[in-house]
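A single structure is presented below for examination.
Excluded from the complex is one protein chain; the other protein chains are retained at their positions.
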Amino acid sequence: MKSIDSYLRTRFMPHIWCPGCGHGTVLNGLIRSVDAVGLNKNELVMVSGIGCSARIAGYLDFHTLHTLHGRALAFATGVKMSRPDLTILVPMGDGDALAIGGNHFIHAARRNIDITVIVLNNRIYGMTGGQFSPTSGCGIQATTAPYSSIDQPFDAVQLASAAGATFVARTTTYHVNELEQLLTRAIRHHGFSVVEVLSQCPTHFGRRNGHQETVEMLRHFKEGTAKVGSRQLAEQVDLIPRGVFVDEERPEYCDQYAEVIQRAQAARAGGAGGEEPQ
Amino acid sequence: MSASGSTATGPRTVFVQGNEACAEAALYAGLSFFAGYPITPSSEIAEHLSRELPARGGRFIQMEDEISSMAAIIGASLTGSKVMTATSGPGFSLMQEALGFAIMAEIPCVVVDVMRGGPSTGLPTQGSQGDINQVRWGTHGDHSIIAITASTHQHLFEATVRGFNLAETYRTPVVVLFDEMLGHMRERLVIPEPGELPTVDRLRTSVPEGVDYHPYLTREDGRLPMSDFGGVHRYNVTGLYHDMWGFPSTDPAIVDDLAHHLHDKLELRADELASVRTYGMEDAEVVLVSYGSPARSARQVVHEARLNGQPLGLLELETLWPFPAGVVRRACRSVRAVIVVEMNMGQMLRHVKAAVDAPERVFLSNRVDGRFITPRDIRRVLRIVEGQGE
Amino acid sequence: MARTAIKDIVINQEWCKRCGICSTFCPKDVFETDAEGTVTVAHPEACIACELCERMCPDLAIHLEYEPPAEAPA
Partner (left out) sequence: MSWKLVIGGVGGQGVISAGIVLAEAAVIHEGRYAVQSQSYGAEMRGGLSRTDVTISNSEVIYPKVDQAHVLVCLHRKALNAYTGVIRPGGLLITDSDEAPIRGRVDSRQFAIPFAATAREVSGSERNANICMLGALVAITRVVSREALTAALLDRFGTRDAVTAALDAGFRLGNEHAAAVAVRADAHEAGRHATSARM
């Protein structure tokens, strides 16, 4: 592969993430998958929102758009609709994607617009100092849940699948080879793709919830998850499934809009394609 | 839309709603991407463009809300498209955060706000001019913005085209404001031939591939050449304070420079950006100051007063922000009284008072009950101001 | 195609934040960590080029350098 550095804006390195933060590992895997797909940097647009996850955009030597909390997919939709030939990558945090941006997330999935979303799920609001997120779940300690959280968590995979995403996968920052493979498949997939990556936040999640060390959190990803379809998963129902959950072909939004343009122009020309709508 | 003399290129006379006039003007100006969410009384703009844009190879998308609509047009603008969204007060409130982003990141875009009565859901099917100050200060932080309006379909057409031109020239959002009355009423509009009205194309960088491009380095003439996303220059766009490459910075010198740039590029050009129309102003002793559809009622009053030989004039503002204080001051310098005619509680009144030499001689004729302000409403105030009682 | 031999394992100490992931998860104990957490390559000969360290490193601070491939026989 081309060197990692050739994809980075190295003048901003070392990055701002805390020691042991899983987001750097996702950046690492993402570069490898972009390289594997063989994309030209001029064809890549990364659109991010706000939060630790959003900072990925600043380090990558692509066209980068660092937007508003939760709104990255809406900005990305505008980019993609105008330039369907470009590859759009959207890294999002769990709060970014599923709380403030939840509506945009489900609607982008519903349209099946060809965008690749990477949900970096560390189950906490890291940048703002450790408040609970929509994936924290019950019983989690957070700066806004001093008596432990009573909020039920979202399952990003189920939400994306139900909303109509045509490629949905989950992995962790421990499973780095799987991470690269799944991201590669997601980028290649023509339609709305979501890869949820369980990522560790040792600073705000681990420290308050019984994991003193980064490596302990990674071991938890190793031991607490199992591949979809594996016997291990069938036997231990409390394990979190990893792998590909949805991979199907459905008409992509920009392709469909290209047909709308054809229909509109045919109607205007008075040719085959039918009557002008009333 | 009915049309006469419709040829591919010649001027076309049409009989349309203001919303359609605005949409047609956007197409004339080169609109190629629209994102929006339905809301009364602006929905006809989206409806019209959903039909017209794809027929001309452009793109229309109905988003899940106004927040995403504003965000989507910013994304599309970065690829080089001329973009627009349209909404009304409640939706415009939702757009404020992304509007601020477009101001900070200097993204050309046009936002249409067809005003209805507010606050909140207010009066969905009735007009008002309650959003004047929201347009100016709706998004947080120090900033400047361009807002323009008009009172007839022909002028609205010209104003909308101008809105696109200003957005491209100054790399800024431009708000085109009008109210339900103008949006929904139908009147004659002559769509000019292509080329008849000037249109400004995006200024793109001439920096070749491989040479460092600075998306936020202002040229001597104040303009910032752009490079389309997907092109050969990869840079960063952010809502954070940023350096000339678009990368976040908290360096006080950089922050100070950018804050002043964003403010000064419009505020110091207030006179240049000012567009006004005058009726009977040459020897006016009393001046009506109005904007948008109420200016038609004011103009009717001036028209009738002039038939009776009364020295009444109308100063109709088409640029609302930056407020054309210099123009207003000069126009009202030697008059006995000024009456601001608007459909709100006096949102422009205070700016007119601040602009003129004798603020104690500035009065308000307004209406906030959802009914369109009538010439009779204005004449009533005029008589009081003239000391003639009701 | 088989991997060519490892030439070097380079740690960018400027970028490394000393999280300990590489040394913990290396299957061959290639790394050593001192009291401050600074990681060094102690046993390069043990490396099996699994790339786990390079891929897991959240700081993108480890790079495996390979010998150039042998020239194909004429």
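Which chain is which? They are A, B and C, in the order written, and residues in each are numbered from 1.
In the analysis below, a contact is a pair of C-beta atoms (placed from the backbone, for glycine too) under 8 Å apart; a residue touches a chain by one contact, two chains touch by 3 or more.
Source: prediction; values computed, not measured.
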Subject >> Visible contact partners (per top-of-document touch definition) of the missing chain >> reply: B
Subject >> Contact residue for the chain not shown (choose from B:S32, B:S68, B:S297 or B:T319) >> reply: B:S297
Original post:
If the hidden chain were put back, which of B:Y291, B:W321 or B:F372 would touch it?
Top reply: B:F372
**OP:** May I ask you to list the residues on chain B that touch the chain which is not drawn?
**Re:** 2-4, 13-15, 124-125, 152, 181, 184-188, 293, 296-297, 299-300, 303-304, 307-308, 372, 374-376, 379
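We adopt the following convention: only the chains that are shown with their structure count from here on.
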Original post:
With chain centres defined as C-alpha means, what is the inter-centre distance between chain A and chain C in Å?
Top reply: 28
Subject >> CA centroid of chain B to CA centroid of chain C, Å >> reply: 59
Subject >> Complex contact set, residues of chain A against chain C >> reply: 3-4, 8, 13-15, 17-25, 27-29, 31-32, 173-174, 176-177, 179-180, 213-215, 218
**OP:** Name, in rising order, each residue of chain B that touches chain A in their complex.
**Re:** 32-33, 35, 51, 54-55, 57, 59, 61, 63-65, 67-69, 71-81, 83, 97-98, 101, 229-232, 234-240, 247-248
Original post:
For chain A, which residues are in contact with chain B within the complex?
Top reply: 12, 41-43, 45, 47, 57-58, 61-68, 71, 73-83, 85-86, 103-104, 107, 257, 260-261, 263-265, 267-268, 277
